[in-house]
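Every protein chain except one is present and positioned as in the full complex.
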Amino acid sequence: MLCLEARPAPSRLMSLVSPILALSITVLAGAALFVALGRDPGQALRLFFVEPVKDAYALSELSVKATPLLLIGLGLAVCFRANVWNIGAEGQFILGAVAAGGVAMSAGPETGRWIVASALVAGAASGMAWAAIVALLRDRANTNEIFVSLMLVYVAEMLLGHLVYGPWKDPAGYNFPQTVTFAEVTRVPRLFTGYRAHIGIVVALAGVVVAYFFLFRSYAGFQLQVGGLAPAAASYAGFSSRKALWLSLLASGGMSGLAGALEATGPLGQLTPHVPAGYGFAGIIVAFVGRLHPFGVVFSSMLMSMFYIGGELAQSRLGMPKSLTGVFQGLLLFALLACDTWIVQRVRWRRSQGAR
Amino acid sequence: MRLAFWSSFALASSLASTGCEKSQPPAPEHKPAETKSAEAKIEPLKVAFAYVGPVGDGGWTFAHDNARKAMEKELGGKVVTTFVESVPEAADAERVFHDMIGQGNKLIFGTTFGYMEPMLKVAVDAKDVKFEHATGYKTAENLRTYDSRTYEGAYMAGIIAGSVTKRNVLGVVGSVPIPEVIRNIDSFTLGAQSMNPKVTTKVVWVNKWFDPPNETAAAKSLIDGGADVLFQNTDSSAVLKAAAAAGKNAFGWDSDMSSYAPQAHLASAIVNWAPYYIKATKDALAGTWKTERTWWGVKEGAIDLVSISDKVPAEARAKVDTVKAGLKDGSFVIWKGPIAGQDGKEVLKKDAIADDKFLGGINFYVKGVDGPLPGAK
Partner (left out) sequence: MAAIAGSALMESALLIAASLHAGTILALAALGLLVNERAGVVNLGAEGMMLVAALAGFAVTVRSGNPWLGLAAGAAAGALMAAPFGLLVIWLNANQYAAGLALSLFGAGFSAFAGAPFTQERMPERVDSFAVPVVGQWPFVGPAFFRQHPMVYVAAALAILLAWFFTRSRAGLVVRAIGESPEAAHALGYPVRRIRLSAVVAGGALCGVSGAYISVVYTQLWVEGMVAGKGWIALALTTFATWRPGRVLLGAYLFGGVTMLQFYLQRRGVDVPSHLLTILPYLATILVLVSISRNATWIRTHMPASLGKPFWPGS
């Protein structure tokens, strides 16, 4: 009978092929879906994969969408490599946006450009602080970081809601739950006039390089990874798991907070109840599809952005429902997880022997 | 090795996309942007709509989409309409509007308040495109606002509520405490008081435009508090269904909701955007479009109270008809003094008529509404 057995060593071939295979499966399923809905699959796929990169404006929009995904994905890649499951990146993102918004709103007529930097720093710091709660509870009280970080997402959402409905509500905004629009001086500088791409993408790409060097060229990164892969071995080697825990949570919290700050002072320009856009959860997918590797995360964040933008375009150009984006994202991750298992397992034909 | 992997991944993606392109002639799907010069052959005007919710919400967006279809039918081959639903009121909206412009749309409707800033931003760089923003307050040379006097529908519903209620307690499920909604609650109460001076109105806020489970819970709390007629400003039929489940009465809002709960349904205060959409599109076609603020009501056919149930007493029905006629010919004014606020102090003197500015900024409850106004300190 057919059964699965663990490979003696992870298959290199499968690690290369798996994401491509997963993407192909998703694309095929998508094409089949489009045909079933009576739409031209080639055209639909073009909307997802060609339109979002076809001209400068499209690329600029892609970078705007990809920046938070990339930042969050990077942070989570580090975290997950350390076997620390930070599911609450969305909450850290929100806190980052809130803090940056608070700084931005304190700008007066005389404030200089430096306020942007302080807004971003405030955002990163708040994200870190929010993640630090998770780290503290895991460190001191052994509490599972998954549930704590998830709960803190809701707390963060409610905090935002309380602020924009209450103390931070724009007095001239007809009682709508939103803050004032931030002054121009507080907005993240754009890269090119006329396009929405801003320095966030530069910061994110810098983050990619830093993450790469940290994970693969530094001792601390090495310790962190070993701690995640083989905790017993790590402790024998004297690697501090506590250090890895704090480092990974603070790093991912800071990245998510920075992403939130960039969104608030960039495309959003104000705080509304719509700040939480699901990037914190999409970032988990980005991290996985990017194989928890900084360079991989660059590609996967672009891919996810293409799904988002493509989904919008499919709506306006083809009349396809918006829900398709979620379907594809879920499908991609599912397919990837399924394909990934072949890296460490293989199918063998065996005579059945004994109990399973 | 990893580098090789990622290059091949990138290669694969680009191959996949080029492959798709090869199998499809790269001809654009839509016609190129038209010019406004008089030509022998007139291209249809491309009109686009951005909706905040799904077309199937049965409420706000549903009403807009029905109007779009009506406009398309009325103007036939002169227009081509498209829409994008569930466009979030945030950063993404700008991209959607930009794409609409890029697709050659010359008249764009944004159907919710939250699109104000994104529309203003894209309007600056697209001077040949006309923008219509619903329920907003900022205008530009090529961006104008439009709104409907939903408070007239609320007033008429109030007339019916006042005459149907046996316990003299009315319940309202409020969405977001903005002036429009507060004005509707006030108008509803005024309408009820015109038939039954003893009624009081209780309000519960869900702080969302659309949240069926919470709308249901809010409705239940009002019913448990003694209300036997419910009203809402939220976008789904949850409140109506909750009233039906408890054997109470309620209204439809935005669209005709009578089929959701025939026993409990008293009437539906609907918004008909079709007259305005037809006018706006005709303006654009004729070149007479200019920026202004439009606020239409029963008079122009934008507001109506429909599907009035048989169980509504004839007296109330007659009153509603009188009010409708009066609004149509301008002889009846809802907001005419003396009107007192919650604290009893007069907000409108006797015979004073509230102007649009007053109405637009209403931030108080009238006498007869119980409870504090959220956010008002």
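Going by the order they are written in, the chains are A and B; count residues from 1 in each one.
Note that in this section a residue touches a chain if its C-beta (ideal position, glycine included) is under 8 Å from a C-beta of that chain, and two chains touch if they have at least 3 such contacts.
On a predicted model such as this, the values are computed, not experimentally measured, just so you know.
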Missing-chain contact among B:Thr135, B:Thr150, B:Asn196 or B:Thr216 belongs to B:Thr216
Specify the residue from the set A:Thr143, A:Ser218 or A:Ser235 that touches the hidden chain.
A:Thr143
The missing chain sits against subunit B at residues 54-58, 171, 202-205, 207, 210-218, 220-222, 224-225, 236-238, 241-242, 244-247, 259-264, 370-372, 374
Those residues of subunit A that touch the unshown chain are 4-6, 85, 87, 137, 141-144, 146-148, 150-152, 154-155, 158-159, 161-162, 165-166, 281, 284-285, 288, 321-331, 333-334, 337-338, 340-341, 344-345, 355-356
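As a convention for this text, only the chains that are shown with their structure count from here on.
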Mean-CA-position distance for subunit B and subunit A (Å):
35
Help me check something: in the complex, which residues belonging to subunit B touch subunit A?
1-2, 4-6, 8-10, 12-13, 16-17, 20-21, 23-24, 29-30, 48, 54, 82-92, 94-96, 98-100, 102-103, 113-114, 117, 125, 137, 176-179, 182, 207, 361, 363, 374-375
Going by the contact rule set out above, which residues of subunit A touch subunit B in the complex?
12, 15-16, 19-20, 23-24, 27, 40, 42-43, 45-46, 49-50, 57, 61, 64, 161, 165-166, 169, 174-177, 181, 194, 196, 263, 266-270, 272, 274-275, 277, 293, 295-296, 299, 303, 309, 312-313, 315-317, 319, 321-322
